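After the C-alpha cells below, expect a handful of questions from me.
Missing here: one protein chain of the complex. Every other protein chain is in place.
First chain written, first letter: the chains are A, B and C, and each begins at residue 1.
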Amino acid sequence: MSNIFGEFFQISIFGESHGENLGVVIGGCPSGIGLSEDDFLKDIERRKSGNPGTTPRKEEDKPKIVSGVYKGKTTGSPICILFENTDANSSDYDKLKEFPRPGHADFVAMKKYGGFNDPRGGGHFSGRLTLGLIAAGVIAKKIIRPLNISANVTQAGGIADINKAIETAIKENDSIGGIVECVAKNIPLGLGEPFFDSVESLISHAVFSIPAIKAIEFGSGFSSASMKGSKHNDSIISADGKTHTNNAGGINGGITNGNPLIFRVAVKPTSSIQKIQTTLNLKTGTADKLFVGGRHDVCIALRVPVVLESVTAIVFADLMLKEQKIKRINK
Amino acid sequence: MSNIFGEFFQISIFGESHGENLGVVIGGCPSGIGLSEDDFLKDIERRKSGNPGTTPRKEEDKPKIVSGVYKGKTTGSPICILFENTDANSSDYDKLKEFPRPGHADFVAMKKYGGFNDPRGGGHFSGRLTLGLIAAGVIAKKIIRPLNISANVTQAGGIADINKAIETAIKENDSIGGIVECVAKNIPLGLGEPFFDSVESLISHAVFSIPAIKAIEFGSGFSSASMKGSKHNDSIISADGKTHTNNAGGINGGITNGNPLIFRVAVKPTSSIQKIQTTLNLKTGTADKLFVGGRHDVCIALRVPVVLESVTAIVFADLMLKEQKIKRINK
Amino acid sequence: MSNIFGEFFQISIFGESHGENLGVVIGGCPSGIGLSEDDFLKDIERRKSGNPGTTPRKEEDKPKIVSGVYKGKTTGSPICILFENTDANSSDYDKLKEFPRPGHADFVAMKKYGGFNDPRGGGHFSGRLTLGLIAAGVIAKKIIRPLNISANVTQAGGIADINKAIETAIKENDSIGGIVECVAKNIPLGLGEPFFDSVESLISHAVFSIPAIKAIEFGSGFSSASMKGSKHNDSIISADGKTHTNNAGGINGGITNGNPLIFRVAVKPTSSIQKIQTTLNLKTGTADKLFVGGRHDVCIALRVPVVLESVTAIVFADLMLKEQKIKRINK
Partner (left out) sequence: MSNIFGEFFQISIFGESHGENLGVVIGGCPSGIGLSEDDFLKDIERRKSGNPGTTPRKEEDKPKIVSGVYKGKTTGSPICILFENTDANSSDYDKLKEFPRPGHADFVAMKKYGGFNDPRGGGHFSGRLTLGLIAAGVIAKKIIRPLNISANVTQAGGIADINKAIETAIKENDSIGGIVECVAKNIPLGLGEPFFDSVESLISHAVFSIPAIKAIEFGSGFSSASMKGSKHNDSIISADGKTHTNNAGGINGGITNGNPLIFRVAVKPTSSIQKIQTTLNLKTGTADKLFVGGRHDVCIALRVPVVLESVTAIVFADLMLKEQKIKRINK
C-alpha cells in the first residue's frame, strides 16, 4: 500500500524534494544481475532539467547503491538506492500553507496530514521522487530484456512542433501540457490477469503515480469509442498471435497478446507559472493575488518519457517474475 | 494479487460464464450495515441484458448471501455472494481454441493457461463476472454514504444520440463503442496517496478490470495536454477547497481535493459481431472465415455505467476505511 | 489481510458454523492440475467428528467445486469450493452474548463487531472453517509433490497413550489438550526469506489461524534454549545440505536447508466442557454458573493433524510458486 508498488519486483519509495536524501528500496530483484552506479546515469540524464522548457534547478542526481549489490552483481537481497538533494532552495515555501498554489498539492497535503507535511518544494509530492522510479526502472529494464520500452513526447501545447510550443509558452510566461506515447516490444504472451490485475490496470496504476498525468489510453483508446467492431477487431495473422492491426494496443482481456504494447498519456501543464494568479488566501479568507515565482519547468511533459518507461519496465518486471518468464537467479 | 482487489475493503472474485455459480467474497466490511438480497436488485437490474443493443441472454441474476450477514446486518466477517448461471448455452464454444475470435481473449487465455481454460462464454474472462463487482459495489455504496456516484453513457458510435447509434449498428450487423462518464460527489478531502496509490491509480486499476475499457481520463484529461497552465489551474474559492473550475477532476497530487471526482472511460465496440470475419484458423494454420453468431450486445458500453459506479464505490470504501472516514462498527 | 492468506497460492476463506455454506476461494493455482470432488474426501474424512473424543455432530462435509475446474483439470482461474452446513443446531446460542463462555471467542467477537457477530456455533470463529483450509490444502498437496507432509498427535493430556487420556477425560466430563508433530520431506532447498518471510514466520502465521493452537516450536525448539552451540549446530554431511543432526528443523536463516522440516504445536483443551463453570454474566454483572452443554470434542487436538498438514502445504505451495519450483502450467 501507499509507498509500495509491485508484488514480485517490489519498490518502496521515500524522500522529499528538499530533504537530505530521497530514494527507493527494491525487493525481489533476481540475483546475479550486473549493476553499477554508472548504469543509472543515462536515464537520470534524460530526466534532468536544464533543457529549454525545464527548470534551471541543478542537481547532480548521483545515485548511491546502499545495499543489495556485491562485487558488481545483485545479491538477491533488497537494493537501496539513494540520491542527495544539493541545490534545494527552501526559503520560498513557508507561506504555502496559508496561501496554497493553484494546481499544486499544497492544499490537500496540508489537510491530509494536519499541517505536518513538509511543504518545501512540494515535499514528498515532488517530481524529484521520480528519481527513485527511474533507478528502479533501470534495474527493471535490465531484467526484462529483450523486452524493450521507448517513450516520446508526441505533442506539446496541442501541436506537434514541440520547440515552437515551448518558445511560445516561455514568451507568454505560461506553461503547457503534452502527450507522451510509450511503446513496448518483445513482450511475452500471456502476462496479466482478467481480474483485477489486467495489464492496463497495472500500467495505469503505476503511470498515475507520476505527477501531472491525467489520462491514459491503450491502443486506439478514446477513438475506439467511435469505431465499429468490424473495424476495431484485430485479425490474428500468425500462430504467435501477431495481428493485422493493433487497435487493442497489445492487450486482450487484460492479457498481453504478443503484439507491441502501445499507450499514450496526457500530461497537464506545469502548475507553477510566471504569472500572477488569483486564489484563496487561507489566512485572510479572501481571494488574493499570488505570484509563485521560483525555478520551474514550462512543459513538464518533456521530462515524462523516461519516467514512463521506468514505471512500465517495473510493471513488466513484476509480471514476468510472476509468470516465471524471468529466472530468480541470473547465471 | 490477481483475483483480489483492495486492502481494507477487499474483494475476491471467482467464477465462469457457464459454470454453475459465480460470485465474490468481501473482506473488511464494517459490521452493523443493513443488508438483504433485495438490496442488490436495483443495480443488478441496471446491468441486465434485454434492452435494445444488449444480448437477449436471459439470466435471473438472483444474488444469494452465503455468509457475513446475520439478522439482516453485516457481522464484520467475510461476505460471500453467489449468482447462478442458468441460461448458459455452451454448444457454440468448442471450436474457439482452434479458431480464436478476433478481439476476444480466446487466444491469450489458451496460451496463458496452456489450453486448460474454460472457453465457454469466455470462461473467467466473461463480462458476467461483473455481477460480483456490482454486488460488492452495492455494499460499498452503502458504507460510503453520503458520498454518491453516478455514471452515464454520453456517446455511442461517436454520436450523442445513442438510440440512433444503436439502431444503425443493429442494421449493419455491427457493434459500436461508447463513452461513459462517472461523477462522484461529497468526497472527503484527503483520500489517496502521492506514491503509489493516487486516487487516479486506484480508480484506473479497478476500472481497467472491467472488460472492454481501453482509456480513462480525469477532469480535463486529454484536453489538458493542449491547455495552458493559466487556464488549467483551478483557483480555490473557499476554505473547504472548492475550486472555480474543476480541470483537475477533483484530485491534486493524487489526493481528493473536496471537489467532485469526474472521469470518463472509452468502451471499445463489442468484439462479437454478426458479420463474417477473416482471422487465423490455428488448426489449419491459414486465414479463414469466421462467423461468431450467438447472442451478444451491440454496444457493451450501455451496460458499463453501473459497473463503473460499483468499482468506483469499492475504491472509495477502501480509501475511506483507510483514512478512518468510515467506522469499523456501524451503530 | 484478514481472511486472505498467501501471495502466489492465495486463499480467501468465508462462512459461519451455522450459515448455509462455508468455503474458500483459491487464486494462483497453476492450470492443468487434475481435480475432482472425490479428491477432497480422504482429508475431509480425517478431520471428521464421530470418533471417540470428537463431537457427535454429523455433517456430510461434501465439497462442491464451484469454479476454476473444467473437464477435470484446474483452469488457472480462481477455484471456489463450498461446503453446506446441514446438521446445525442453533437454539443453544442465543444467550452467549450475555453470558460468554470461558475460553471461547464469544466475548471478544461481541466486542470487536459491536454485537453484530453471528454467535451460532462460534460463527466465523468456528473450527468448521478449517474445512476450507483442508480443501485448499488438498490442492496444495497435489502441486507441491513430491514434497509430502505428515502430522500426528504425539500426546494428549500430557501422556503418550492417547486412548487412555481420552477415556479419562470423558469420564471426568472434562477436556484435554495435546501435542501434534508435523514433518515435511523432499523440500526444495532455498525456500523462504531472511526478513520477513522466514519459513518459520509463514508456517507459524498459518498455523496460528487454526483454532486452539497456542505454541509452536521448530526442530529442537524450546529445548534449544538449554543447549550449547557445539551440540545444537548441525554439521553438513553432503553437498545437498543434509546434516548429521536436525536441531534446526530444516531451516537456517529462515530458509529451507534441504533437510526435513519438523515442528510441533500445542493444542489447548477444548473450551466447551460438560461441567458447570463460573464466569461473568454480562447481563446481571455478577459471577454466575454456566453449563455449556451441546456436542463437543473432548480433545480437539485429535482433529488438528490434517489441518496442520493443510496449512503447511498451503505455505509450501506459495513458497514454491514464488521460487519457481512449481510450473504455472502443469502439462
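Simple rule for what comes next: a residue touches a chain if its C-beta (ideal position, glycine included) is under 8 Å from a C-beta of that chain, and two chains touch if they have at least 3 such contacts.
Given the structure is predicted, the values throughout are model-derived calculations rather than measurements.
*Asks:* Which one touches the absent chain: C:C29, C:I44 or C:A109?
*Replies:* Among C:C29, C:I44 or C:A109, only C:A109 touches the chain that is not shown.
*Asks:* Among C:E7, C:D61 or C:E309, single out the residue that touches the unshown chain.
*Replies:* Hidden-chain contact among the options goes to C:E7.
*Asks:* Could I get the residues of chain C that touch the absent chain, sorted low to high?
*Replies:* 1-5, 7, 13, 100, 102-105, 107-109, 111-112, 122, 124-125, 129, 155-158, 169, 172, 174-179, 189-190, 193-198, 200-202, 204-209, 211, 213-239, 241, 243, 247-249, 252-257, 266-273, 275, 277-280, 282, 285, 287, 301, 322
*Asks:* Provide the residue numbers of chain B that touch the chain removed from this figure.
*Replies:* Residues touching the hidden chain, for chain B, are 7-8, 77, 194, 322-324, 327-328.
*Asks:* For chain A, which residues reach the chain that was dropped from this view?
*Replies:* Those residues of chain A that touch the unshown chain are 1-4, 7-8, 10, 12-16, 19-23, 25, 27-28, 31-32, 66-68, 70, 73-80, 82, 112-114, 116-118, 123-124, 329-331.
Convention: only the chains that are shown with their structure count from here on.
*Asks:* Based only on mean CA positions, could you tell me how far chain B sits from chain C in angstrom?
*Replies:* Between these chains, centre-to-centre, one finds 36 Å.
*Asks:* Measuring from the mean C-alpha position of chain A to the mean C-alpha position of chain B, what distance in angstrom results?
*Replies:* Taking the mean C-alpha position of each chain, the two centres sit 25 Å apart.
*Asks:* For chain C, jot down the residues that touch at least 2 other chains.
*Replies:* Only 7-8, 77 qualify.
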